[in-house]
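As you look at this complex, bear in mind that one protein chain is not there, while each of the others sits in place.
Chain naming follows the written order as A and B, and within any one chain the residues start at number 1.
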Amino acid sequence: MLESGKYADLVLLSYTVSLLLLFALVAVSLWQSVRNRKKLEDIEKRIKRHD
Amino acid sequence: MNSLWQYANPRKFNDTADKILPWIAVLSTTCLFTGLTWGAFFTPPAERFQDSVKIIYLHVPSAMMAINAWLMMLAASLIWLVRRHYVSAMAARAAAPVGIVMTLIAMVTGAIWGQPTWGTWWAWDPRLTSFLILFMFYIGYVALWSAIENDDIAADLTSILCLVGSVFAVLSRYAVNFWNQGLHQGASLSLDREKNVADVYYTPLLLCIAGFALVFIALVLLRTRTEIHARRIRSLQLRERGDDNA
Partner (left out) sequence: MGALVSRDLKLAVRAGGGFGLGVAFFLILVSMVSFGVGPQGDLLSRISTGMLWVGAILSCLLSLDRIFALDWEDGSLELLATSPLPLELVVLAKALVHWLTTGLPLVFASPIFGALLNLEGPGYIAIAFSLLVGTPALSMIGAFGAALTVGIKRGGLLLSLLVLPFYVPTLIFGALMARTGANGSDYTSYLLLLSGITCGTIALLPFAAAAVLKINLR
């Protein structure tokens, strides 16, 4: 198993860091997408009211 | 090829992205999860590396995607310069942060993996150093996009930067080999296909590579859609300001 092996802590470290980086990227990308969607809807509504 | 160019239409791109993104996201998570757990828990330790060989399941796929992301940006930049489809330029811009994260993961896992071999947290091994240089090119690319206000000019300049940068990135790859030769000859971190990739490691590795590739595709689709929206927001804001002035 993983825990008893040599260098297992290094493996744990690398997995943690990599997955953290990936999750951060996914989270930021999702947040940017949602935020932009909302901004776009708002501005399209405002323009419709103008016309 | 006719059918591929229809995605240059931003609306068609967004509609298609909306449809296939959830599927790709699920598929990529499955591949990655399966590959990583299989590799981490159900494969034996190697003779020289012991358990640290398991880092291969992160290091190799991320390194591959770091390079592939840049290549995709190069292709997208060329398409923008030649055919002026702004979806292409948006896609290049969207892919860059993904490439940066892939490069980071490749460098960090490479450095960690090298720790037992070199005894230090960073070895100026040719491959790791090449990724560091690639990282710097990525950062410059993203910085240039952010520094220019006009969308079209930014797209043009960053595309040319990507083109010229690719030439110098390849040149650096060879220069770094010269620079490093004489140190640790032969004992670099690069994997010998024959030596290490025995059957027992191979399948989970393939799963992880597929997982990383799908994660890349999913993220680029998501981010390109965001960029397309952002561009529309900018043009609508300009229109709004024009209406207010009128």
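Here is the rule we go by: a residue touches a chain if its C-beta (ideal position, glycine included) is under 8 Å from a C-beta of that chain, and two chains touch if they have at least 3 such contacts.
Model, not experiment: these values are computed from the prediction.
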Displayed partners of the chain not shown (whole complex): B
Among B:27, B:64 or B:157, residue touching the chain not depicted: B:157
Of B:82, B:139 or B:238, the one touching the omitted chain in the full complex: B:139
Missing-chain contacts mapped onto chain B: 133, 136-137, 139-140, 143-144, 147-148, 153, 156-157, 160-161, 163-165, 168-169, 171-172, 174-176, 178-179
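One rule holds in what follows: only the chains that are shown with their structure count from here on.
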Gap in Å, rounded to a whole number, between the CA centres of chain B and chain A: 15
For the chain B and chain A complex, residues of the former touching the latter: 36, 40-41, 45, 49-52, 54-55, 58-59, 62, 97-98, 101, 104-105, 108-109, 112-113, 115-116, 215, 219, 222-223, 225-226, 229-230, 232-233, 236-237, 239-240, 243
Parts of chain A lying in touch with chain B, wherever the complex brings them together: 1-2, 5-8, 10-11, 13-15, 17-18, 21-22, 24-26, 29-30, 32-33, 36-37, 39-40, 43-44, 46-47, 50
